[in-house]
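Structure, as structure tokens:
Every protein chain but one is kept in place in this view of the complex.
Our next item is chain A:
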Amino acid sequence: MNDMTQTLETPVAGRERIGGVILDLQNISLRFGGVKALTDISFDVREHEIRSIIGPNGAGKSSMLNVINGVYHPQEGRILFRGALREKMEPQVAAAQGIARTFQNIALFKGMTVLDNIMTGRNLKMKCNLFQHALFWGAAQKEEIAHRIKVEEVIDFLEIQSIRNTPVGRLPYGLQKRVELGRALAAEPELLLLDEPMAGMNVEEKQDMCRFILDVNDEYGTTIVLIEHDMGVVMDISDRVVVLDYGKKIGDGAPDEVKNNPDVIAAYLGTSH
């Protein structure tokens, strides 16, 4: 409850809630053989902000997220997370540092129930070992219950109580997206990377998802990096936007600045020469 009253006192939409730089990407270049996915991209993400990455298809947005959470290793450039230079690392190390994400094509564990999927998100916080699990008694059971309580909070937050025990493979698309967000939230991340959370949704589902994203940002103070194609959504909820095109950065700034940037308009609408 403490957290909530605190965040309520701070202005919701004002710039004051935004803190210092949490993630600093400097001159990132990523190549796959001869294909240049990202070229010399620099931008930063500040604490508690919603930072959007936009750009036409194939601009390198998802690659950018993959670089941030360690799935891809850029050939050039430096990544500073919380001021510390990050070495080449595996995704699970990034997860341990508090970076969680969702995927463009839903990457849930299809054979498991909603509850188990979200419980898996708390994997890093669980300390019991194999032998304790085998007994499922004492410490292991207590730990399971403690994490179950946290997971139930996430389930309440996302309003998916009724589908707790449903295998995710049977859920409709919109709900799967929500469960995936839940799995990422269960890890209590500091930095949440969302790869097109609203793709393929109808207006109401989009509104719900926006509400969840804003609430996460508000209540837990989670920093969010968002990739999204719906410009209305992006311009409404982002604090700052970075625009990529063909792996290069062509715009960066507040939504209004970006909207009027001639390079951005050219990339989206084309130019007359």
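Keep in mind that, in the parts below, contacts are C-beta pairs under 8 Å (C-beta built on N, C-alpha and C of every residue); 3 or more make two chains touch, one makes a residue touch a chain; residues count from 1.
Heads up, the rule we're going with is that contacts and distances are computed from a predicted model.
Chemist: When one chain of this assembly is omitted, its UniProt record names it as which of these: "Glycine cleavage system H protein", "Allophanate hydrolase", "Sensor protein FixL" or "Branched-chain amino acid ABC transporter permease"?
Modeler: UniProt lists the chain that is not shown as "Branched-chain amino acid ABC transporter permease".
Chemist: Can you say which of A:Arg17, A:Arg46, A:Lys61 or A:Arg183 touches the chain missing from this structure?
Modeler: Considering the complete complex, A:Arg183 is the one touching the chain left out.
Chemist: Touching the left-out chain: which of A:Phe43, A:Phe81 or A:Phe103?
Modeler: For the chain that is not drawn, the touching residue is A:Phe103.
Chemist: Would you mind spotting which of A:Asn69, A:Gln176, A:Asn217 or A:Ser238 touches the chain that isn't drawn?
Modeler: A:Asn69
Chemist: Among A:Asp40, A:Asp116, A:Glu205 or A:Asp263, which one touches the chain that has been omitted from the display?
Modeler: Among A:Asp40, A:Asp116, A:Glu205 or A:Asp263, only A:Asp116 touches the chain that is not shown.
Chemist: Which listed residue (A:Lys36, A:Arg148 or A:His229) would be found touching the missing chain in the intact complex?
Modeler: Per the contact definition at the top, the residue touching the missing chain is A:Arg148.
Chemist: Residues of chain A in contact with the chain that isn't shown?
Modeler: The list for chain A reads 69, 71, 90-92, 94-96, 100-101, 103, 107-112, 116, 119-121, 123-124, 126, 128, 130, 133-136, 140-141, 143-145, 148-149, 183-184, 187.
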